Structures are given as structure tokens and as C-alpha cells.
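The complex is shown incomplete by one protein chain, all other protein chains being positioned as in the whole.
Chain naming follows the written order as A and B, and within any one chain the residues start at number 1.
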Amino acid sequence: MMLGLIPLCPLIAFAILILVGRRLGKLSSAVSLLALAGSLTLSLIGFHQLRTLHQQLHWVWNWLPFGNNAIRLGLQMDPLSATMCLVVTIIGWLIMLYSVGYMGEDPRFSRFFAYLSLFFTAMLTLVLADNLLLLYIGWEGVGLCSYLLISFWFERPAAANAGKKAFLTTRIGDLGLLAGILLMVRVTGDLSFSDLPAKANALGSWAPVVALLIFWGAVGKSAQFPLHVWLPDAMEGPTPVSALIHAATMVAAGIYLVARTLPLFLTSATSMLAVATIGGITSFFAATIACTQTDLKRVLAYSTLSQLGFMMMGLGCGSAFAGMFHLVTHAWFKALLFLGAGSVIHVVHHQEITRMGGLWRSMPVTAATFTLGAVTMAGVPPFSGFWSKEEILMNVARFSPANFPTAGTLFLAVGLGTSLLTAFYITRAVLLTFFGTSRAAAGHGHDAHPPHESPFVMTGPLLLLCAGALGIGWIGTPWGGHAFQHFLGVEPAHHGGPEWILVASIGVGAAGILAAFLRYALGVQLLPAALRSGLSGVYRLVANKYYIDELYEKVFVQPVLAFARRAFSFDGNVIDGAVNGAGRLGLWTSRQKGWVDQVIVDGAVNGMATAVGWAGGAVRRIQTGLVQNYLLIAAAGAITLFWVLQWK
Amino acid sequence: MTRLMLGTVGPIEWAAKAAFYGVAAATLFSAWVTVSARNLFRAALGLAGALFGVAVIYLFLEAEFLAVTQLLIYVGAILTLLIFGIMLTARIADPSVPRWNQQVRASLALALGLGLGLCGIFLTTLWRKPVSDSVPMAVLGRSLVSSYLLPFELLSILLLGALVGAMVIARKEEP
Partner (left out) sequence: MIVPLPHVLCVSAGLFALGLFGALTRRNAIGILMSIELILNSANLNLVAFNRVWGSPDGLGQVMALFVIGIAAGGAVVGLALVLAIFRRQQTISADEIRLLKG
């Protein structure tokens, strides 16, 4: 029962805010915060029960009984979902607090918090579900909320289009997930997460198919290549939304899904390779694009893509723990980075890092927390990012599937390359935004007031997130007793792994930071001029995101639109024509019938009346009023009768 | 008595027959006058003649009481009444007024057809043999006050009613 309250509290907040939010005004945020705090508390209680008492909470509900069977829905809190619950509620609460400041002057303030609450309901349902069906329900719910929140400022066409793009792209992924669910229920008749290894065996040769279909759903939701195109555009939404949904939680849902259903993937080396490959491709190519972007939020968006790919690579190499560990650390530092970016944007009113610079003086707290977050992401020990990244690299190195034994080495190379680029681009962003001289254009119209630090309601969460980002990795380390591993029931990885990977990852991180520092802080050109001009074409390719959006536009979008236009004209001309024609036919028919009614029917009726009148007039002549006439007729009748009877 | 007078043989019987046929013809002629005379008074006189003739035929049929009653009531009372009525109301002799109404042809045909038809039937039917004698007046009187007392009394009531009703109808309106 208590489990049911965890997603229910935000739902109640949503209902309240939708109905009376406008009247509550600024109080709406308090309603949402309170509700989410409730969920947070309950999650903590559940976590405590799980950790200390080793009691796994489970709540089942017969939704649709039919015959002897029923479709059951249930919520369960096992270590995996407890982890996700805590991540979602804690980070979500901090982001919600931050939004009070960020969305303070927005006219649709209460609507924002209503949507946020609805999002939390869906996300918590997704995370606590004990079967694929309820998870899918939550999955769709978060997709809806993502759409609502991306296009929150729907008056801007870019935002509205971004929302549509996000929804449609993730929909393509959702079809895969749905197909996987249907296939699974067809073959095994059971969608619950209990005893998945046995179910994987039961599926037999279908297991990889189901696994890959489910993975396709994760590809959509976690923005892996090739369905990654929606995430950069989703930055059109308010920054808290980007932080919450597109960094910390919703995009992590795909990772969570794969981690949850990993036994299905483990049955086949092909599916594992597929997951790892896509993860690897995504992480490397997104990292390359991030190096060229000038919009601060775009940099962070591509960074998210890259990190998600990283997590997916870790999962593909067989370790649910590695993926989840990086998910947790990434949630903390990416949320921090996004909120810090939001703080900057809130003050300078634009997002171009080429026009920023030297902001550390006017926004010290933001600058400090942002820089620390960047350091964590770059994988500098002893901060959290280092531990989780290293965990993934360890597992990747050990990956050796039967049909591709050297896969591990390849993926390790990809991972190290991505780490290098990650360190490079994030240092670049930090240096260009906060340090150096200010490049803000003089005399900007609405920059009437100089940049200043954001209010405490925004910097407070930044500080807390910073503390978390720096320290959370500790739970997975030997000094933390490998608490996280034990919690998830996993063997710590680097008890048997090669130590040189540790050194290598530190090395590439340092190299990346150094390169960025040289280039952007000191202005040193890293590449000789000849090489630079030769690579300018490559640079253009990368800066334009490899023209993938344009490709999709040409191959998919335009034909669909053309077809839609043709269907529209068909509908307008043929179908509407038919309908109008039917209408005209009806009118014509009714006119004919009207004529018939007036001329023929009324004519008949009137004619009958006239005939009766005429007959009456004719018969009236018998009634002469003369008694002798009557007598004559009577006598004639009587006598005739007499004669007839007489002669019978 | 008549039979005694008339006898059953010879010239007296023949004369009686001739007398009957003469009376019959006279009656019919008078009736014709009644229905066709333009002058109403003449019509009334014709009616008188027809009534007389019928009374005489009653005598031939040995119904003496009835003959006398016929004369008393019909000729004496009813005819007088009719003549009173004529005097009070009609324009007696107006030559411009036509005699018949427009039904004359149809009525003539009807009446002729009926009359001739009836005669034909009467003459060709095989009648039963005559059986009886005449009815003495004493029998008549006795039956009137014994067997047919009820109709007798009813008739008197009827006449009373007719009397009162006629007075009511013919009364002069109060001005």
C-alpha cells in the first residue's frame, strides 16, 4: 500500500494544480514540493526496509480479472527500483526547488508545476513497476510529459516543433518496445520481472528478438543513435526541464529498462554486441559534435547523449551495475551542470558561449559549482565521475563474446577516446563561459543590468547537487565498502581487472583538460595551420551534426508530408466532394418530393374534397323540401318492392 | 233484407248488378273530380260524391251500420270540416294557378301502373269460396264492448288528443 503512495502523491498534486492552480499562484510550487517530499520520504522508508531489514516490498493488484486469470499490476521495490526511486525523488526535488526561482515570472507558473508533478507520477510508476505492462504505461506517461514540458513555451514555433519531434521520435522507439512486450506475452504469457533468467530460457530463440525490440524502445527514449535527433532540440524547453528529464531521469529510463531486462540480453552474444555497439557509436560521435557546439545547452545535450551511450556500452558488455552506477553519478553531475547553465542563462538572457566569458566574477557560486561538476564529469579522481567511468571501462575491457573476441578491446578504445573528448569539450565550455575576458556585446538592449548571482532558491540546489556529485561515487568504491555493489547484489568489478585501465582513464582525462586549457585559456592553436584548413570540411560536417537531421528530413519527413498533403487533397476533393454531392442529391430529392407532395398529394386531397362537395351538391337536389316529392319516391319504392315480391 | 229484396234470379238480379256498376262508376268519377278539379269547392263536392258512393257500396255489401256511420261521420263531419278549411284558407278559383304540380307525369304513370296491376291481380287470383253471411248489428255492438273494448277506448283517447292538439296548433298567436 505504501508503495502505491509513492507515485500517487505527485498525482494528487497534479490534480490539485490542474483544477485550482491558477488561483493558488505561487503556492502551486509548495503543493508540488510537498507532494514530492512525501514520495521522497516513502522511498527512503522503503530503501531503509530493503537495506537493513532485507524486506522487499511488493504490492500486487488484480486489474482486469477474466476467468481464472487476471491482468495483474504491481509495484515492487527491489534494489534496482529503490536506486532509481531515490535518484528521481532526491534530484527531482532539488530541481523542483530550483524551478521556483527559474520560472518565477512565468505566467503559467502553476501549470509548469502541474506538469512536473505528472511527470514524477509517470516516472515513479515506471520505476516501481513489477511487470512490463505497467512499465510501458509509465513509459508513455513520461513521453507525454516530456512533450508537454519541451513545448511549454509553445508560442515559440521552435519549442512546439521540438516537442513534436521528441514525441514522434520516441514513438518510433516505443513501437519496438510494444512489439517486444506483445511478443513476450505471446510466447510466455507473463510480463512480470520475477525470475527473468528462467523466462529467458523459456523464450528460447525468441529471447534475442524480444531483447532487441525492447532495446529499440530504449534507443528511442535514451536518445541513442539513430533516434538521438530529438534530444538536442529538446533544449528548447525550460532549463529545469532539460535538467530533470533530459539529463537525470527520463532518458535514464532506457538504461533502467535494459538493466532490468538484462537476463534476456545475456542469452545471446548478438544482442549484447548490438547494444554495446550502438552505445559506443552514440557516445563517440556525440562527443565529437559536443566539441563544436556554441550553445551552452547544446553542449550539455550532446554530452548527455555521449554519457548515455557510455552507459549503454557498459550494459551491453554485461554489467548492469556499471550502467546503473554511471547513471546515478551522471544524474547528479549532469543535473548540476544543467542547473548551473540555467543560472547563467537566467542572468545573461542568452545561451551562446561565444558571447559569454569572465562570469566567475559576477556569479561565483554558479561558476564554482559548475566547474566542480565539469571536473567530475571529466573523470578526475577522487570524484564520483571517475569511479563510475572506470567501472564501465573495466567491464568493457573484459567483454569477450564468442563471435567477436576482441570486441572488448575495441570498445575500450572507443571508451577511452570518448573520455578524452569529454574532458576536452567540458573544459572548453567552462573556460569560455566563466573565465577569460567578457565577450558580451556592449550596449545589449535588455542587458540593462550587469550579470549577478542568481537567488538562493537557485544556488541552494546547485550547492547540494555539487556536494552529491562530488561524493556520491564513494558508495561504489573500496573505501565505501562497495556498498552499492552489495546493495545491488553484484561482485565488485576491479577485483580482477587490469590496473592499467585506471591509469589510462586518468591520463586521457588529464590530456583532454590540458588540450582545452591550452587552446581556450591560453589561445594556443593545437593543430598546424595546414592541417586545420584541410580539416575544415570535417569540422563543418561535425558542427552540423553530420547532417543527420537533414538526411532524416529528406528521407522520412518530406515524403510523409507529401503523402499527407495528397491525402488531404483527396479528402477535400473526393471525400468531401462525395459528401457534398450526397448532400446536394438529398436536396434535389427533397425538392422533387416537395413537388410531388404539393402537386400530386395535395391535388389528390383537394380533388377529393372538391369531388365530395360536388357529389354533395348533386345529391342535395333530392332534398327539395317538398313533401310531395318525398311521398312520390316513397310510393314508387314501395310499389316497386311490392311488384318485385309479387312476381318472384 | 237486401237479399230478400234483390232476390237471386231474373231481371231484378240483373238490375241490381247494373245498379252496382253504375254506383261504382259514379264513385270513381267523383274521385277523379276530387283529384283533378281546379276549383277546390268542386273538388270537395267530388269528395262528397265519392263518399256517398262508398256508402252505397257498403249497402250492397250488407254493412248497413257502416254505411250509415260513413255518411254521418265522413260526409257529415269530415267533409264539413274540409269545406270550412277551404273557405278559410284557399283562393277558390284562380285560373292562373296550374292544377297539378310538376310530378304529374310520374304520378300518373305510378298510379296507373299500380291501379291496373292491382286489378289484374284481383281478377286473376283464385279466391277462396265465399262462406259467410252478413254480420248482424247486434254482433257488431257486442264485439265493440267486449272483444274490442280496448281499441274502442283507445280510439276515444286518440280523438281527444287530436282535438286538443288541433286546438293548440290552430290557435291564434297572442299578440
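FYI, a contact is a pair of C-beta atoms (placed from the backbone, for glycine too) under 8 Å apart; a residue touches a chain by one contact, two chains touch by 3 or more.
Quantities reported herein were computed from a predicted structural model and do not represent experimental measurements.
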Positions on chain B contacted by the hidden chain, ascending: 6, 13, 16-17, 20-21, 24, 27-28, 31-32, 34-36, 40, 43-44, 47, 50-51, 54, 57-58, 60-63, 65-66, 69-70, 73-74, 77-78, 81-82, 84-86, 88-90, 97-104, 106-108, 110-112, 114-115, 118-119, 122-123, 125, 127-128, 130-135, 139-140, 142-144, 146-148, 151-152, 155, 158-159, 161-163, 165-170, 172-173
Residue numbers in chain A that touch the chain omitted from display: 620, 622-628, 631-632, 635
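Criterion: only the chains that are shown with their structure count from here on.
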Interchain centroid distance [CA atoms averaged], chain A/chain B, Å: 127
Chain B-facing residues of chain A, complex: 626, 628-629, 632, 635-636, 639, 643, 646
Of chain B, residues touching chain A in the complex: 101, 103, 106-107, 110, 113-114, 117, 121
